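A single protein chain has been omitted; all remaining protein chains appear in their positions.
Up next, subunit A:
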Amino acid sequence: MSESHSNPTASPIVSVRDLRVTFTGGKKPVEAVNGVDLSVARGESVALIGESGSGKSVTLRSLLRLHPERRTRIDGRIDIAGHDVLALGSKALADYRGKVASMIFQEPLLALDPVYTVGAQIVESIRRHEAISKEDARKRALELFERVRIPSPERRLDAYPHEMSGGMRQRAMIALALACKPQVLLADEPTTALDATVQIQILLLLRELQRELGLAILFVTHDMGAAVEVADRFAVMYGGRIVEEGPTREVIRNPRHPYTLALMQARADGAMTKGARLASIPGSPPDLANLPVGCAFAERCAYAQPACLQTRPEAVAISPSHQVRCLRTDATVGAMDRNHDTAPDTLSPALAD
(Lines give C-alpha, C1' and ligand atoms only; values in the text may rest on other atoms or scores of the structure.)
Protein backbone atom coordinates (compact mmCIF):
# COMPACT_ATOMS: atom_id res chain seq x y z
CA MET A 1 0.00 0.00 0.00
CA SER A 2 1.50 3.30 -0.94
CA GLU A 3 1.64 5.95 1.74
CA SER A 4 -0.68 8.88 1.61
CA HIS A 5 1.10 12.02 0.61
CA SER A 6 -1.54 14.55 -0.09
CA ASN A 7 -1.47 18.14 0.92
CA PRO A 8 -4.80 19.85 1.51
CA THR A 9 -3.51 23.17 0.23
CA ALA A 10 -2.34 21.76 -3.10
CA SER A 11 -4.21 22.80 -6.23
CA PRO A 12 -6.63 19.89 -6.84
CA ILE A 13 -9.89 20.39 -5.01
CA VAL A 14 -10.58 16.66 -4.86
CA SER A 15 -7.70 14.38 -4.04
CA VAL A 16 -8.17 10.67 -3.45
CA ARG A 17 -5.17 8.57 -2.50
CA ASP A 18 -5.08 4.81 -2.46
CA LEU A 19 -8.78 4.49 -1.68
CA ARG A 20 -9.86 0.98 -0.69
CA VAL A 21 -13.47 0.16 0.07
CA THR A 22 -14.43 -3.27 1.37
CA PHE A 23 -17.98 -4.30 2.17
CA THR A 24 -17.94 -6.72 5.07
CA GLY A 25 -21.67 -7.37 5.43
CA GLY A 26 -21.88 -10.55 3.36
CA LYS A 27 -20.38 -14.02 3.70
CA LYS A 28 -17.17 -12.92 2.01
CA PRO A 29 -15.73 -9.43 2.10
CA VAL A 30 -16.26 -7.66 -1.24
CA GLU A 31 -13.36 -5.51 -2.37
CA ALA A 32 -15.34 -3.02 -4.38
CA VAL A 33 -12.58 -0.46 -4.71
CA ASN A 34 -8.93 -1.34 -4.33
CA GLY A 35 -6.41 1.37 -4.70
CA VAL A 36 -7.95 4.33 -6.49
CA ASP A 37 -5.91 7.52 -6.93
CA LEU A 38 -7.79 10.41 -8.42
CA SER A 39 -7.66 14.16 -8.39
CA VAL A 40 -9.96 16.80 -9.77
CA ALA A 41 -8.84 20.40 -10.24
CA ARG A 42 -11.03 23.39 -9.49
CA GLY A 43 -13.49 23.94 -12.28
CA GLU A 44 -12.59 20.67 -13.97
CA SER A 45 -14.97 17.89 -14.87
CA VAL A 46 -13.87 14.30 -14.74
CA ALA A 47 -15.88 11.29 -15.90
CA LEU A 48 -15.52 8.01 -14.05
CA ILE A 49 -16.44 5.39 -16.60
CA GLY A 50 -17.04 1.72 -16.09
CA GLU A 51 -19.50 -1.14 -16.20
CA SER A 52 -21.66 -2.33 -13.34
CA GLY A 53 -19.45 -3.64 -10.55
CA SER A 54 -16.40 -1.67 -11.63
CA GLY A 55 -16.44 0.37 -8.41
CA LYS A 56 -17.25 3.72 -9.98
CA SER A 57 -20.33 4.49 -7.89
CA VAL A 58 -18.70 3.11 -4.74
CA THR A 59 -15.79 5.50 -5.25
CA LEU A 60 -18.15 8.41 -5.75
CA ARG A 61 -20.27 7.61 -2.71
CA SER A 62 -17.15 7.34 -0.56
CA LEU A 63 -16.52 11.01 -1.22
CA LEU A 64 -19.66 11.85 0.75
CA ARG A 65 -19.27 8.85 3.09
CA LEU A 66 -22.66 7.50 2.08
CA HIS A 67 -21.81 3.84 2.74
CA PRO A 68 -23.22 2.20 5.87
CA GLU A 69 -20.46 2.66 8.45
CA ARG A 70 -20.81 -0.67 10.19
CA ARG A 71 -20.56 -2.79 7.10
CA THR A 72 -17.93 -0.87 5.19
CA ARG A 73 -14.20 -0.53 5.68
CA ILE A 74 -12.66 2.49 3.96
CA ASP A 75 -8.89 2.92 3.83
CA GLY A 76 -6.82 5.56 2.14
CA ARG A 77 -7.24 9.28 2.18
CA ILE A 78 -9.82 11.63 0.70
CA ASP A 79 -9.26 15.37 0.75
CA ILE A 80 -11.89 17.69 -0.60
CA ALA A 81 -11.38 21.46 -0.42
CA GLY A 82 -9.21 21.12 2.66
CA HIS A 83 -11.43 18.63 4.49
CA ASP A 84 -10.03 15.26 5.43
CA VAL A 85 -13.29 13.51 4.64
CA LEU A 86 -12.56 10.17 6.26
CA ALA A 87 -11.70 11.85 9.58
CA LEU A 88 -14.80 14.06 9.86
CA GLY A 89 -17.01 13.60 12.91
CA SER A 90 -20.75 13.26 12.42
CA LYS A 91 -21.53 16.96 12.97
CA ALA A 92 -18.70 18.09 10.71
CA LEU A 93 -19.75 15.53 8.12
CA ALA A 94 -23.28 16.93 8.04
CA ASP A 95 -21.85 20.44 7.61
CA TYR A 96 -19.62 19.21 4.81
CA ARG A 97 -22.33 17.40 2.85
CA GLY A 98 -24.16 19.81 0.61
CA LYS A 99 -21.99 22.78 1.56
CA VAL A 100 -18.63 21.64 0.20
CA ALA A 101 -19.62 18.72 -1.98
CA SER A 102 -23.07 17.57 -2.99
CA MET A 103 -24.45 14.83 -5.12
CA ILE A 104 -27.10 14.27 -7.75
CA PHE A 105 -28.46 10.81 -8.36
CA GLN A 106 -29.72 8.72 -11.23
CA GLU A 107 -33.34 8.58 -10.16
CA PRO A 108 -34.62 11.92 -8.82
CA LEU A 109 -37.95 10.40 -7.87
CA LEU A 110 -36.18 8.22 -5.32
CA ALA A 111 -33.73 10.87 -4.19
CA LEU A 112 -36.28 13.61 -3.52
CA ASP A 113 -38.64 13.37 -0.56
CA PRO A 114 -42.14 12.60 -1.88
CA VAL A 115 -44.05 14.27 0.96
CA TYR A 116 -42.51 17.76 0.75
CA THR A 117 -42.66 20.22 -2.11
CA VAL A 118 -39.40 20.67 -3.97
CA GLY A 119 -39.23 24.27 -2.81
CA ALA A 120 -39.55 23.24 0.85
CA GLN A 121 -36.68 20.78 0.44
CA ILE A 122 -34.42 23.42 -1.02
CA VAL A 123 -35.34 25.93 1.69
CA GLU A 124 -34.64 23.33 4.37
CA SER A 125 -31.26 22.56 2.89
CA ILE A 126 -30.25 26.24 2.72
CA ARG A 127 -31.40 26.92 6.28
CA ARG A 128 -29.53 23.90 7.58
CA HIS A 129 -26.26 25.47 6.45
CA GLU A 130 -26.90 29.19 6.71
CA ALA A 131 -28.65 31.45 9.19
CA ILE A 132 -31.13 33.11 6.88
CA SER A 133 -34.87 33.70 6.96
CA LYS A 134 -37.41 31.49 5.24
CA GLU A 135 -38.32 34.27 2.83
CA ASP A 136 -34.72 34.84 1.78
CA ALA A 137 -34.13 31.11 1.42
CA ARG A 138 -37.17 30.87 -0.81
CA LYS A 139 -35.85 33.73 -2.89
CA ARG A 140 -32.61 31.81 -3.30
CA ALA A 141 -34.57 28.70 -4.27
CA LEU A 142 -36.39 30.68 -6.93
CA GLU A 143 -33.08 31.95 -8.33
CA LEU A 144 -31.80 28.40 -8.42
CA PHE A 145 -34.85 27.24 -10.33
CA GLU A 146 -34.29 30.01 -12.85
CA ARG A 147 -30.63 29.08 -12.98
CA VAL A 148 -31.39 25.48 -13.96
CA ARG A 149 -34.06 26.77 -16.39
CA ILE A 150 -37.21 25.35 -14.95
CA PRO A 151 -40.13 26.98 -16.79
CA SER A 152 -42.59 28.92 -14.58
CA PRO A 153 -40.25 28.50 -11.58
CA GLU A 154 -42.52 30.24 -9.07
CA ARG A 155 -45.25 27.68 -9.55
CA ARG A 156 -42.83 24.75 -9.68
CA LEU A 157 -41.40 25.53 -6.26
CA ASP A 158 -44.73 24.44 -4.79
CA ALA A 159 -44.88 21.24 -6.80
CA TYR A 160 -44.30 17.80 -5.34
CA PRO A 161 -41.73 15.61 -7.07
CA HIS A 162 -44.37 13.32 -8.59
CA GLU A 163 -46.01 16.29 -10.29
CA MET A 164 -42.96 17.00 -12.41
CA SER A 165 -41.69 15.31 -15.54
CA GLY A 166 -38.44 13.35 -15.50
CA GLY A 167 -36.26 16.07 -16.96
CA MET A 168 -37.81 18.70 -14.70
CA ARG A 169 -37.20 16.55 -11.63
CA GLN A 170 -33.56 16.14 -12.57
CA ARG A 171 -33.26 19.91 -12.91
CA ALA A 172 -34.90 20.33 -9.52
CA MET A 173 -32.41 17.90 -7.98
CA ILE A 174 -29.52 19.83 -9.52
CA ALA A 175 -30.99 23.01 -8.03
CA LEU A 176 -31.18 21.28 -4.64
CA ALA A 177 -27.59 20.10 -4.94
CA LEU A 178 -26.44 23.63 -5.76
CA ALA A 179 -28.49 25.25 -2.99
CA CYS A 180 -25.56 25.79 -0.62
CA LYS A 181 -23.06 26.79 -3.28
CA PRO A 182 -20.85 23.71 -3.13
CA GLN A 183 -17.49 23.68 -4.87
CA VAL A 184 -17.72 20.06 -5.92
CA LEU A 185 -20.67 18.41 -7.64
CA LEU A 186 -20.78 14.64 -7.65
CA ALA A 187 -23.10 13.13 -10.24
CA ASP A 188 -24.05 9.47 -10.21
CA GLU A 189 -25.38 8.51 -13.67
CA PRO A 190 -27.42 11.74 -13.80
CA THR A 191 -28.84 11.17 -17.28
CA THR A 192 -29.17 7.41 -17.54
CA ALA A 193 -32.88 7.37 -16.69
CA LEU A 194 -33.73 10.21 -19.07
CA ASP A 195 -34.94 10.27 -22.65
CA ALA A 196 -32.48 11.10 -25.40
CA THR A 197 -33.81 14.58 -26.11
CA VAL A 198 -33.86 15.40 -22.39
CA GLN A 199 -30.48 13.81 -21.66
CA ILE A 200 -28.66 16.20 -23.94
CA GLN A 201 -30.37 19.17 -22.25
CA ILE A 202 -29.15 18.05 -18.81
CA LEU A 203 -25.64 17.38 -20.09
CA LEU A 204 -25.47 20.85 -21.56
CA LEU A 205 -26.78 22.31 -18.30
CA LEU A 206 -24.04 20.55 -16.33
CA ARG A 207 -21.42 21.88 -18.70
CA GLU A 208 -22.79 25.39 -18.39
CA LEU A 209 -22.85 25.22 -14.56
CA GLN A 210 -19.30 23.95 -14.53
CA ARG A 211 -18.18 26.89 -16.63
CA GLU A 212 -20.19 29.63 -15.00
CA LEU A 213 -19.99 28.62 -11.35
CA GLY A 214 -16.48 27.20 -11.58
CA LEU A 215 -17.75 23.85 -10.26
CA ALA A 216 -15.57 20.79 -10.13
CA ILE A 217 -17.69 17.92 -11.40
CA LEU A 218 -17.06 14.24 -10.89
CA PHE A 219 -19.42 12.41 -13.16
CA VAL A 220 -20.04 8.67 -12.99
CA THR A 221 -21.46 7.00 -16.08
CA HIS A 222 -21.32 3.91 -18.22
CA ASP A 223 -22.16 5.91 -21.32
CA MET A 224 -19.08 7.05 -23.22
CA GLY A 225 -21.14 9.38 -25.37
CA ALA A 226 -22.57 11.27 -22.41
CA ALA A 227 -19.11 11.46 -20.86
CA VAL A 228 -17.58 13.00 -23.98
CA GLU A 229 -20.18 15.77 -23.88
CA VAL A 230 -19.28 16.82 -20.35
CA ALA A 231 -15.86 15.64 -19.24
CA ASP A 232 -12.47 17.29 -19.61
CA ARG A 233 -10.81 14.14 -18.38
CA PHE A 234 -11.70 10.43 -18.45
CA ALA A 235 -10.94 7.86 -15.77
CA VAL A 236 -11.89 4.33 -16.82
CA MET A 237 -12.50 1.85 -14.01
CA TYR A 238 -12.39 -1.92 -14.05
CA GLY A 239 -12.44 -4.36 -11.14
CA GLY A 240 -12.19 -1.61 -8.54
CA ARG A 241 -9.22 0.24 -10.02
CA ILE A 242 -8.68 3.05 -12.49
CA VAL A 243 -7.11 1.32 -15.47
CA GLU A 244 -6.76 4.33 -17.73
CA GLU A 245 -6.83 8.04 -17.10
CA GLY A 246 -6.22 10.99 -19.35
CA PRO A 247 -7.70 13.93 -21.24
CA THR A 248 -10.96 13.04 -22.97
CA ARG A 249 -9.56 13.59 -26.42
CA GLU A 250 -6.57 11.35 -25.84
CA VAL A 251 -8.50 8.51 -24.26
CA ILE A 252 -11.14 8.54 -27.01
CA ARG A 253 -8.73 8.83 -29.93
CA ASN A 254 -5.90 6.76 -28.58
CA PRO A 255 -7.08 4.35 -25.89
CA ARG A 256 -4.15 2.29 -24.66
CA HIS A 257 -5.61 -0.03 -22.06
CA PRO A 258 -7.02 -3.13 -23.78
CA TYR A 259 -10.26 -2.74 -21.82
CA THR A 260 -10.84 0.86 -22.95
CA LEU A 261 -9.91 -0.18 -26.44
CA ALA A 262 -12.39 -3.05 -26.40
CA LEU A 263 -15.13 -0.81 -24.98
CA MET A 264 -14.61 1.66 -27.79
CA GLN A 265 -14.77 -1.10 -30.37
CA ALA A 266 -17.81 -2.82 -28.86
CA ARG A 267 -19.90 0.30 -29.49
CA ALA A 268 -22.43 -0.11 -32.24
CA ASP A 269 -21.52 3.08 -33.99
CA GLY A 270 -23.06 4.93 -36.91
CA ALA A 271 -20.10 4.07 -39.08
CA MET A 272 -20.63 0.30 -38.73
CA THR A 273 -21.27 -1.59 -41.90
CA LYS A 274 -24.47 -3.55 -41.94
CA GLY A 275 -24.02 -7.17 -40.98
CA ALA A 276 -20.51 -6.68 -39.64
CA ARG A 277 -20.08 -8.33 -36.28
CA LEU A 278 -19.51 -6.24 -33.21
CA ALA A 279 -16.24 -6.69 -31.42
CA SER A 280 -17.34 -8.15 -28.12
CA ILE A 281 -15.33 -8.70 -24.98
CA PRO A 282 -15.58 -12.37 -24.07
CA GLY A 283 -16.56 -13.33 -20.55
CA SER A 284 -18.05 -11.08 -17.91
CA PRO A 285 -16.72 -8.62 -15.32
CA PRO A 286 -14.80 -10.13 -12.37
CA ASP A 287 -16.29 -11.22 -9.08
CA LEU A 288 -15.26 -8.57 -6.55
CA ALA A 289 -15.41 -11.05 -3.68
CA ASN A 290 -12.86 -13.15 -5.50
CA LEU A 291 -10.47 -10.90 -7.39
CA PRO A 292 -7.57 -12.51 -9.24
CA VAL A 293 -3.99 -11.93 -8.08
CA GLY A 294 -2.93 -10.33 -11.32
CA CYS A 295 -4.61 -7.84 -13.63
CA ALA A 296 -8.40 -8.10 -13.19
CA PHE A 297 -8.94 -7.84 -16.94
CA ALA A 298 -6.34 -10.45 -17.92
CA GLU A 299 -8.71 -13.35 -18.51
CA ARG A 300 -10.83 -11.36 -20.95
CA CYS A 301 -7.91 -9.56 -22.57
CA ALA A 302 -6.83 -10.19 -26.15
CA TYR A 303 -3.27 -9.10 -25.34
CA ALA A 304 -2.78 -11.02 -22.09
CA GLN A 305 0.52 -12.76 -21.36
CA PRO A 306 1.43 -15.08 -18.48
CA ALA A 307 2.92 -12.18 -16.53
CA CYS A 308 -0.47 -10.45 -16.54
CA LEU A 309 -1.90 -13.19 -14.34
CA GLN A 310 0.84 -12.75 -11.74
CA THR A 311 1.19 -9.02 -11.11
CA ARG A 312 -1.16 -6.13 -10.67
CA PRO A 313 0.21 -3.64 -13.15
CA GLU A 314 1.37 -0.26 -11.92
CA ALA A 315 0.49 2.92 -13.79
CA VAL A 316 2.50 3.55 -16.95
CA ALA A 317 2.70 7.13 -18.18
CA ILE A 318 1.92 7.36 -21.89
CA SER A 319 2.20 11.13 -21.73
CA PRO A 320 2.43 13.47 -18.71
CA SER A 321 -1.35 13.47 -18.36
CA HIS A 322 -2.25 10.03 -19.70
CA GLN A 323 -1.73 6.95 -17.54
CA VAL A 324 -2.53 3.31 -18.09
CA ARG A 325 -2.30 0.35 -15.73
CA CYS A 326 -1.26 -2.37 -18.12
CA LEU A 327 1.83 -4.46 -18.85
CA ARG A 328 1.14 -4.54 -22.57
CA THR A 329 0.92 -0.87 -23.50
CA ASP A 330 3.50 -1.61 -26.19
CA ALA A 331 0.96 -3.81 -27.99
CA THR A 332 -1.85 -1.28 -28.05
CA VAL A 333 -0.03 1.51 -29.91
CA GLY A 334 -2.35 2.69 -32.68
CA ALA A 335 -4.67 -0.29 -32.11
CA MET A 336 -7.73 1.92 -32.44
CA ASP A 337 -6.93 2.83 -36.06
CA ARG A 338 -5.83 -0.68 -37.02
CA ASN A 339 -9.13 -2.24 -36.07
CA HIS A 340 -11.26 0.41 -37.66
CA ASP A 341 -10.18 -0.62 -41.14
CA THR A 342 -10.49 -4.36 -40.80
CA ALA A 343 -13.47 -6.34 -39.58
CA PRO A 344 -13.35 -5.89 -35.83
CA ASP A 345 -14.01 -9.47 -34.88
CA THR A 346 -10.55 -10.09 -33.50
CA LEU A 347 -11.59 -9.74 -29.91
CA SER A 348 -14.30 -12.36 -29.69
CA PRO A 349 -12.68 -15.77 -29.57
CA ALA A 350 -15.47 -17.31 -27.51
CA LEU A 351 -19.09 -16.59 -26.74
CA ALA A 352 -19.43 -18.16 -23.32
CA ASP A 353 -19.61 -15.74 -20.45
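As a working rule, contacts are C-beta pairs under 8 Å (C-beta built on N, C-alpha and C of every residue); 3 or more make two chains touch, one makes a residue touch a chain; residues count from 1.
The rule is simple: contacts and distances are computed from a predicted model.
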The complex's invisible chain, by UniProt name, from "ECF RNA polymerase sigma factor EcfG", "Simple sugar transport system permease protein", "Cell shape-determining protein MreC" or "Glutathione import ATP-binding protein GsiA": "Glutathione import ATP-binding protein GsiA"
Candidate in contact with the missing chain, chosen from A:243, A:262, A:288 or A:335: A:262
Among A:66, A:159, A:213 or A:278, residue touching the chain not depicted: A:278
Options A:55, A:167, A:182 or A:294, residue touching the unrepresented chain: A:167
Positions on subunit A contacted by the hidden chain, ascending: 51-52, 151, 165-168, 195-201, 203-204, 207, 222-226, 228-229, 248-249, 252, 262-263, 266-270, 272, 274-275, 277-282, 284-285, 300, 348, 351-353
